[in-house]
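Please read through the structure below; I'll follow up with questions.
Only one protein chain is missing from this complex, and each of the others stays in its spot.
Showing chain A:
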Amino acid sequence: MGIFQRFARLPLKSTYIWSLCPQYSTDLTAVDRALIVRSSQLIQHRCVHSRVMGASPGNPGAAPPRLPFSRVTREDLAFFRTLLPGRTITDPDLLKSSNVDWLKTVEGNSEVLLRPKTTEEVSQILRHCNERNLAVCPQGGNTGLVGGSVPVFDEIILSTSLMNQVITFDNISGILTCQAGCVLENLSNYLEERDFIMPLDLGAKGSCHIGGNVSTNAGGLRLLRYGSLRGTVLGLEVVLADGRILNCLATLRKDNTGYDLKQLFIGSEGTLGVITAVSILCPRKPKAVNVAFLGCSSFQQLLETFQCCRGMLGEILSAFEFFDASCMSLLEKHLKLTNPITESPFYIVIETAGSNATHDEEKLHKFLEEVMTSSLVTDGTVATEATKIKALWSLRERVTEALTHEGYTYKYDISLPVEKIYDLVQDMRGHLGDMAKNVVGYGHVGDGNLHLNITSPSKDPALLAAIEPYVYEWTSEWKGSISAEHGLGLKKRNYIYYSKPSEAVALMGSIKAMLDPKGILNPYKTLPDNIH
């Protein structure tokens, strides 16, 4: 089993090994080299089974060959059907949407979709799969952008869609405990009726599950104000690969008793355990929310506006987002949205949230007067009513949607020092020239997080080769992160070394091996094919 597993994990083209990890070549023996050649031959044959759209051998984002997991048998199906009557889906039509990611760039061919309702059911599923060596792909709302939420081959899809119950809510502490399959927007609505809000908000809120948000350590639009899930999640209930239930569902703000295990699972993208319940600290619903939509003529002025904003709005600032003129023209072209102000090279969305409308409006108006008179901002508008606020936010939130109408999108979610953010966009424009149809930049500039998107009418390997690894090397040079909030999933697993040293990745591998020795949880994702 050992050698087979070893060469089966090797990437497709032998040359790839050398380009990604040069020191490895000196350690190869003649036997290893023979195995690599043999594996490439076998893998070409097996390539047919991995229908990763747009992939080609030698592309680090493409799927590796299928690992030797068992295949689902009639006996397995009988077990699932007894455990989950009516909730074991094998109909190919029903499976189709769960096999393809939201961006329609990755497709697996799972033949079984399971919909447990309770943690106990998840435990029994995983215990069975672990014994039988069946791979499992946990799936929430399937809104991930790095191909981490869909199977690569025939992994069993474990969906949280029926685990959608709120367990408890304490309206003094603001601590919400719920199952992992609760849709974020539903939780927001539930909390708003009780005068609280979720500490995170993202464009995918209508579909994403809180379990998925936690497994990917989602950031979103409110991170600037309420911090990341690593601070707001107080406890987790996780089912481990062998079916053991780990109940760390504390509802305590402070608990320093031993190692904080939940931090391992937050952001682990379903590879260390399946999150089944979450307890999360929720902030009070702000009484006064205002949104200002501003136009700036240069990125430098945008940054100065941010500094001014921090100084004058500080404690009430809850979001500071930007997008460029290219994004605005796509919004106008594909979604028929109107630009509320005059054309500008950059647009900023600022949200304030506070407990007193009069105070906040005064602070906001002073700030707006300051940035207008000092010409940091060329035009802008303000909204205090819910309908107008939604309209202004939708300009920022729907950029992702507008891009999907342009053909094929190459998405990069980069963390950089704030001053460097737009340099990357301009550099890419110059570097790609006519090869790309659009090169746009938008994102959480307040958090130093850029969403760089490049489009072409259809998938173009030459364009991809020009973008990668150039964009990752650029990021690495400025000590940035190649995936600020989207995670690594399938597409970016092999780029981890651009942002993490080998000792760190090696330790991650050890932890994975300890928690999931058979590697059945979301294989082919997050960790690189070759840990060295």
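Quick note on the criterion: a contact is a pair of C-beta atoms (placed from the backbone, for glycine too) under 8 Å apart; a residue touches a chain by one contact, two chains touch by 3 or more; residues count from 1.
Everything that follows uses one rule, which is that contacts and distances are computed from a predicted model.
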Omitted chain, identified by the protein name its UniProt record gives, among "E1 ubiquitin-activating enzyme", "Signal peptidase complex subunit 3", "Protein HIRA" or "Electron transfer flavoprotein subunit beta": "Electron transfer flavoprotein subunit beta"
Option touching the unshown chain, where A:D379, A:E401 or A:D427 are the choices: A:D379
Selected residue (touches chain absent from view) among A:G243, A:P340, A:G407 or A:P469: A:P340
Sites on chain A contacted by the missing partner chain, in the whole complex: 86, 287, 293-294, 338, 340-342, 368-369, 372, 377, 379-388, 390
